[in-house]
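The complex appears here minus one protein chain, its other protein chains still in place.
Note that the chains are named A and B in the order they appear, and that numbering of residues resets to 1 at the start of each chain.
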Amino acid sequence: MNIFLRELKAHRKSLIIWCICMVFLIAASMGKYEGLSSSGQSMSELLNDFPKSLKAIFGMGTFDIAKVSGYFAVMFLFIQLMAAVHAAMLGADIISKEERDKTSEFLFVKPVSRTSIISSKLSAALVNVVILNLVTFISSLALVGKYSKGEAVSGDITKLMIGMFIVQLIFMSVGSGIAAISKNPKTATAVSTGILLTTFILAELIDVSGKIDFLKFLTPFKYFSPDTLMYGGAFGLGFLAFSVLIIAVTFGMTYKFFSARDLRI
Amino acid sequence: MNIFIHELKSARKPTIIWICSMVAISLLFLSIYPGIYNDAETFKKTLASFPDAVKKALGLSIDNVTTLLGFYSFFFMYIMLCGAVQGMNLGLGILSKETRDKTADFLLTKPVSRKQIMTAKLMSALVSLIVTNIVFTAISFIIASAVKQASFSAKIFVMVSLTLFFIQLMLAALGIFISVAARKIRSVLPVSLATVFGFFVISMIGSILGDKAVRYITPFKYFDNAYIIKNASYETVFLVIEFIFIATAITASYIIYSRKDIHAV
Partner (left out) sequence: MDVIEIKNLTKNYGKSRGIIDVSFNVEEGEIFGFIGPNGAGKSTTIRTLLSLISPSSGSAKIFGKDCREFGPEIKKEIGYLPSEVFYYDKMKVIDLLNYSASFYKKDCSKRIKELAEIMDLDLKKRIDDLSFGNKKKVGIVQGLLHDPKLIILDEPTSGLDPLMQQKFFDLLREENIKGTTILFSSHILSEVQKMCSRVAIIKEGRIIKLEKMSTLKDNNYKKFKIEIDTSIDKNYFKIKGVNNLSVKDNVITFLFKGNINEIMKKISSVDIANLYIEEPDLEEIFMHYYEKEG
């Protein structure tokens, strides 16, 4: 419990900054929506005929950005990107920082098992992720609702946020797994954000190409993308199962490899 | 000179990794270019049924993104994203790593002034950025020539590619300034990722909304590729802003660094 609290405290400042940035991002983009909503009306019909790849290049995906839900869906890509960056860095950082800061000799000679240390750390990371998700959820509900003009958005937003939470979990667990495996604690954050960037760019590539949809399994950003969630309506069972598998495997790896790890001094 | 060479050696591996990943992105996107081009051609035929005014407006914007240069400058955004992280990492790390790795005592008790140290490090950072840009642009150009559907201007291709260098310089200067202004930077990557992603998200939202003021805030918007393609030149005002920014940041860094207290480990 003491480690858990210590970690919560250690990440408090950065979490607050992340939350503020997130709220600011949502507020700023929704604030701009007002200007857009009036002028975009006539274009939307025409846009429906665009090839998918061209829309992706124009940065609109398959959404009708004249509607508040469509507009939010476009913004959601960036919201999700931010949340994923936060989660990946957090997962990698929380596991590797003792060695990086040379405090491992302090912590790991205390009468606690490594397993329980990791459990405390991961729980603390989970709390951080949940808080960021809730802050995003609540501020989205409030700010999008303000411009919705009666359009029912809370259902869509709830679905998107659940999807985002799973994506956050995936990147957090991948980050922690990498930190447990990598020999040099300094590279853990670099590698996990590298993976994140790769998958993000891959997601864009899939959109633009329109022909390599089978690669979607490689990028969590495509597992619960707003176009399927909002218009198809349901979470893909395959992706859901795959996510659980990734999370379980990487968390398992974290425990297994970290317990057997030769700590660097 | 010895510091310069020492720095170059330690920058070699990350520079190679950055070049490889940026070339990989370039290769991936360029390889799907022929498909995009065909999509656009087909779509333009369906446009025939639309009124002339719409045809003109849309046809033009489609042409803008589906020429090789247009498509290159579209995905160049992701190259810039990577390159910006590279530049920022380099700037943030090059001085602060001495404190972080506790080698500052070694270096600063040698008979060299802090100005000389700073200059040597700046030069080595500059060299690794120049190498990155030359190699990246050359390889991309070769790939682009291989996938082209129509001839394109080599000069403009290079001009678009060169914006990567400008952005890297700017973020490297920012990074150096932050690293001397902060007391200690525990790890570089979170700081540079947060900064770069912040600028990136702002610029993405800015481009969806077409907001003019955003252009001054984020370096990603300093160089409008559409403008470069159309006019075969950069926008002077942003070149000037960039120059002033870099000069100020570097000068301030020299001054702060030469007065900075280096604390015991």
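By our rule, a contact is a pair of C-beta atoms (placed from the backbone, for glycine too) under 8 Å apart; a residue touches a chain by one contact, two chains touch by 3 or more.
Computed from a prediction, not measured in an experiment: that's the story for all the values here.
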- prompt: Since one chain is left out of the picture, which of the remaining chains does it touch in the full complex?
  reply: B
- line: Missing-chain contact among B:Val23, B:Leu108, B:Val147 or B:Leu162 belongs to B:Leu108
Field: Touch criterion as defined above, residue of B:Ala150, B:Ala213 or B:Ala264 at the omitted chain
entry: B:Ala264
- prompt: For chain B, which residues lie in contact with the unshown chain of the complex?
  reply: 2, 6, 10, 101-106, 108-113, 116, 259, 261-265
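Following the convention adopted for this analysis, only the chains that are shown with their structure count from here on.
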- prompt: From the C-alpha centre of chain A to that of chain B, how far is it in Å?
  reply: 24
Message: Touching residues of chain B toward chain A in the complex: what are they?
response: 21, 25, 28-29, 32, 35-36, 39-40, 42-43, 46, 50, 54, 58, 61-62, 65-66, 71, 74-75, 78, 81-82, 186-187, 189-190, 193-194, 197-198, 201, 204-205, 207-209, 211
Task: Give every residue of chain A touching chain B within the complex, in rising order.
output: 14, 21, 25, 28-29, 32, 35-36, 46, 49-51, 53-54, 57-60, 65, 74-75, 78, 81-82, 85, 89, 93, 100-101, 186, 189-190, 193-194, 197-198, 201, 204-205, 208-212
